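Before anything else, here's the structure in question.
Of the protein chains in this complex, one is absent; all others appear in place.
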Amino acid sequence: MSFEPRIVGFLCNWCSYTGADLAGTARMKYAPNVMTVRVMCSGRVDPAFVLDSFRAGADGVLVCGCHFGDCHYVEGNHKCMRRIAITKRILKGMGIQPERLRLEWVSASEGARFQEVVDSFTEEIRALGPMRLKEWAFIPEQVEAAAAAHGE
Amino acid sequence: MDKVKVTIDGQQIEVDDGSYVLEAAKSLGIEIPTLCYYPYMAPYAACRICCVEAHGVGGWSKIVTACNYPVWDGLEIYTDTPRVINARRTNLEMLMANCAPVPVLHRLAQQLGITEPRWKTDTNYTCILCGLCVRICDEVVGAHALAFINRGAKRDVSTPFQLDSESCILCGACAKNCPTGYIKMEEIENRYIVHKEMNLSPNAAITLPFRQAVPNVPQIVRENCIHYKTGGCMVCAKVCPKDCIDYGDRPKFEEVEVGAVVVATGFDSFDPSPMKQYGYGKYPNVISSEEFEVMNNAAGPTGGKIVMENGEEPRAIAILHCIGSRDHDYHKYCSRVCCMYSLKFSHLVKEKTSAEVYQLYIDMRAFGKGYEEFYERILDEGVNVIRGKGAEVVPSGYRQHEEGHLIVRCEDTLIGKYREIPVDMVILSTALEARQDAKEFGRKLNISTGADGWFIEAHPKLAPVSTTTEGIFLAGACQGAKDIPDSVAQGGAAAAQAMKLMAQGEVMMDAAYAVIDEAFCSGCKMCNDMCPYTAITFDDAKKVSVVNSALCKGCGTCVAACPAGAIMARNFTDEQIYAQIEGMLS
Partner (left out) sequence: MAKPKLAIYWAASCGGCDIAILDIEAKILEVADFFDLVFWPCAMDFKYDDVRKMQDKEITLTLFNGAIRSDENYEIAKLLREKSVVLCAFGSCASEGCIPGLANFTDKQTIMDYVYKTSPSLEPGNNVVPQTEVKVFEGTLHIPNLWNTVRTLPQVVDVDYIIPGCPPQSNQIAAVIDAVVDILKNGKPLPPKGTVLGASDKCCCDECKRKRDVKKIKKFIRPFEIVTDPEICLMEQGMVCLGPATRSGCGAKCVAAGVPCRGCYGLPSNIRDQGAKMASALASVIDSIDEAEVERILDTVADPLGTFYRFSLPASLLRRVQ
């Protein structure tokens, strides 16, 4: 079975979510891999959400907000841009390709752009392959089996 | 003040003790000719044209100068006795002896019946040495830039050492009041710009901010006012009968508590000077649409006449559409109003002049009610409409007689030909653009501007007059280029929205807003600057930040910023979002 990336998309209520909606009402076809979380503003997106998405098994995270100057909340997208910049650094340090996190500006009228962003990002993640968390969870049986293997 | 009774030419009048005969006569409507009198300054009696005959108790009489002869009780004055006329004549003749016959002296001579002055001179010197200029500069203006120089026959008025004076503030009071026109202001700017005059009179110190200003009250332009340069003058205060002049008046900040704000800051007119190809600012007869409107105004600088820089009527005018609009280098949008006002211009030109009119358009957008009909009417009036954007305006200096005229180059896309159209005047139909300080102003009101700089409405279709900030509404071109009917409609809508808000007396709040949990906030102030709506303030007593839920719009950017997780975005809580992530990926 081919790898279907699982992507969490954080879409701002006013531009990107509406843009995604437009793509839908215009019957545009785009990759079903992005699962969206609606937030009021891209400025709501906390780096912890991004990390938690990867923790929960996402292969990529897409954050979409309004274009600069178009933010419904004046400059929430600027704050988002700064936070995503630092989050990419954290991801890099954590051994996750920063490309797995993408920030895009999609306005309410850019249904086609949303389609294009989702499609291209899905393909990019597909090319990067699945995210595999190393030893994230603590599973006692595995630990004990490993210990037994060492001659307990 | 004591009053005294004087009789002038048989009419009795009660005047203030200490005033002068000239003033008393003036209040009786008796005119006494004078050259050196200025009402807001001590009399000087230099020209001696204001001679009158004074009669005292006991039958004595003598000739006195009315301007500086003080009144006293029982004084009798005669202003037109032969003795008075004779004295005036002699004095005038003597002035004329040293002075070329400037119009004012000529007129006086005629009035006094002098046909030929007794003493003649062929000088072209025009100063009568009345000293009005010197005194005004000293006493009224306070610049002290002028003085009498030399003595006797060589006496003259000038600046010290006859050099350009540093004390002169270029107010022009001397030249304006010189009776003979001896003193002149030299025009340094030699370009006659017909269209820059937006005030009642250019460079006046007291003007109306603009016509139809509300309140329509004149204001003092400090840069031009003598008083603010020298501390002197204050003539306007003496003139004003209502004591309205207040030199200490400053711009005041008034705080008004309101329940709603309608933003109607309008638009700026696109400045076409960066588009070098049209030669705006280079060729005086290339003018912007706004300037054409000013020129066209009956109360404007040309009295509504459509004239070129040299005052002549143009023979052909080109109107270039889409200057700055529908242009990827400037504004991509269509300014919506230009096609129609350009058509209106051609109608006005046709009505007022016999000039040929060329309209150079990209697309003729006559979309409103009655607009298409107007367009057809224009066509019937014989306006040449050319489909093709004006490419370039060049001076036509090829032949001698054409100098100073212009050629508009364009491609007529309907006939598929390149054309050069000779014209006298070019009107650039400039784009409407957002006010320069719209962004800054929007920040003050917490409303946002789009990429073009226009204020963004809450929803393009469903809430076209509201903004994202509750209680702030948009009206007119500040929200996007629009014409007058649309602006009026939107203004009405905005007013109604504002009234609705006020009539309700209460505000419905969105359920999504942020709350700070005092128990977890340590007052690091990280969030204080986050809020675009200044909804977050710091409570100094409790040492915690507080969200004003009425101001909060629920964007959640402070929630993401709070390092302690003390802020909760209601209905978009961290827990809810984590649960969504978990749910989607499990």
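Labels for the chains are A and B, by order of writing; each one numbers its residues from 1.
Keep this in mind: a contact is a pair of C-beta atoms (placed from the backbone, for glycine too) under 8 Å apart; a residue touches a chain by one contact, two chains touch by 3 or more.
On a predicted model such as this, the values are computed, not experimentally measured, just so you know.
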For the chain omitted from this view, which of the shown chains does it touch? A, B
Among A:38, A:55 or A:126, single out the residue that touches the unshown chain. A:55
Option touching the unshown chain, where A:87, A:107 or A:122 are the choices: A:87
Check the options B:1, B:462 or B:519 and report the residue that touches the missing chain. B:519
On subunit B, what residues meet the omitted chain? 517, 519-526, 528-530, 543, 557, 560-566, 574, 578
Missing-chain contacts on subunit A, rising order, are 46-48, 50-52, 54-55, 68, 75, 78-79, 81-83, 85-87, 89-90, 93-96, 131-136, 138, 140, 143, 146-147, 150-152
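Throughout what follows, only the chains that are shown with their structure count from here on.
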What part of subunit B is in contact with subunit A in the complex they form? 442-443, 446-451, 456, 468, 512, 530, 532-533, 553-557, 559-561, 569, 572, 574, 577-578, 580-582, 584-586
Residues of subunit A touching subunit B in the complex: 6, 8, 35, 37, 39-41, 43-49, 52-53, 56-58, 67, 69-76, 79-80, 83
